[in-house]
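One chain of protein is taken out of this complex; the other chains stay put.
The letters A, B and C name the chains in turn, as written, and every chain counts its residues from 1.
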Amino acid sequence: MADILYFGRLGDVAGTGAEKLDIPATITDTAALRRWLDVEKSAGGAFLEASVRLAVNSEIVVDPHPISPSDEIAFMPPVGGG
Amino acid sequence: MADILYFGRLGDVAGTGAEKLDIPATITDTAALRRWLDVEKSAGGAFLEASVRLAVNSEIVVDPHPISPSDEIAFMPPVGGG
Amino acid sequence: MITLTPSPFSPSEALADFEKEARGAGAIVSFTGLVRDRAGDADVDGLHLQAYSPMTENGIEKAAADARQRWPLTALRIIHRTGDMGPFEPIVFVATASAHRRAAFEAADFLMDYLKTEAVFWKREFTKTGNRWIEPRAEDYSDSARWTQTNMETDRNARHK
Partner (left out) sequence: MITLTPSPFSPSEALADFEKEARGAGAIVSFTGLVRDRAGDADVDGLHLQAYSPMTENGIEKAAADARQRWPLTALRIIHRTGDMGPFEPIVFVATASAHRRAAFEAADFLMDYLKTEAVFWKREFTKTGNRWIEPRAEDYSDSARWTQTNMETDRNARHK
């Protein structure tokens, strides 16, 4: 099971901030994961936006990046504090 | 009697921070006052420096500015706080 | 020192502590960011700040190290709230100390630009008319772009001519 984290507005889209998911064996990189989840969550493209970055095991990666079934994968829309 | 104020390093040169002086009737402007005082105080030119500004009755003036016998006249070397 | 905290904190107490730490510095600059009570024409009831530990902390540590490399700082302090907070509560406190006042000003300014546009936080505003996630404005990104090495030199030249 992979840990999937949805930050910021993507938490609203996913209906949760975090969940464990069985990612199909055919989904082996971040680009494919975006496409699959966008359909699964009926996200209307929210998971595909270029401004949404993915982090795999706490490292921000560039698509397509390989993923493993037990990774922690975070969907990160534009950040900003203060 | 005029009130003469010597600020910053000019206080050391004048030997005092403030004094009442009878300015000779022939000294009628700030340029003449600088020259007269520089001799009186053996200031070696310290009162003549362009970076030393004069204030007459709390207003900074440009040489030669008229002075009256009862004015408050301040000798102000370059300022700076903080 | 860098602190993320879900609890309210006092910027003036933080400054008092920082003064002791920065003793002998010459110049201390502090920045405090507070929750606004208005956004556009809506009243703001509160704010939620989401972090992603330890990525958030690591990123801020890196920005602090970067600031120390760019400017001769003798001390540095960053406090950032997380979780829920109400209007007028402090969100962020940055303090820098240096022998030189320009260094202290620029480093605080730099760190705030980092925190606004690159620090790993997501911010949600609660208003009477609904809740919305806030992302940095174009202005925040252009402020932040000032600190790329090339722009900084252009900036310095413009300033000092």
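Criterion: a residue touches a chain if its C-beta (ideal position, glycine included) is under 8 Å from a C-beta of that chain, and two chains touch if they have at least 3 such contacts.
Just so we're clear, the structure is a prediction, and the values are computed from it rather than from any experiment.
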item: Chains on display which the left-out chain touches in the complete complex; value: B, C
item: Contacts of subunit C with the absent chain, listed as residue ranges; value: 10-13, 15-16, 19, 23-34, 36-38, 87-88, 99, 101-102, 104-105, 108-109, 112, 116, 142-143, 146, 151, 154-155, 157-161
item: Those residues of subunit B which, in the complete complex, touch the missing chain; value: 5, 7-9, 12, 17, 55, 58, 74, 76-82
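Criterion: only the chains that are shown with their structure count from here on.
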item: Farthest chain (mean CA position) relative to subunit C; value: B
item: Where subunit A touches two or more other chains, by residue; value: none
item: Residue numbers of subunit C (touch at least two other chains); value: none
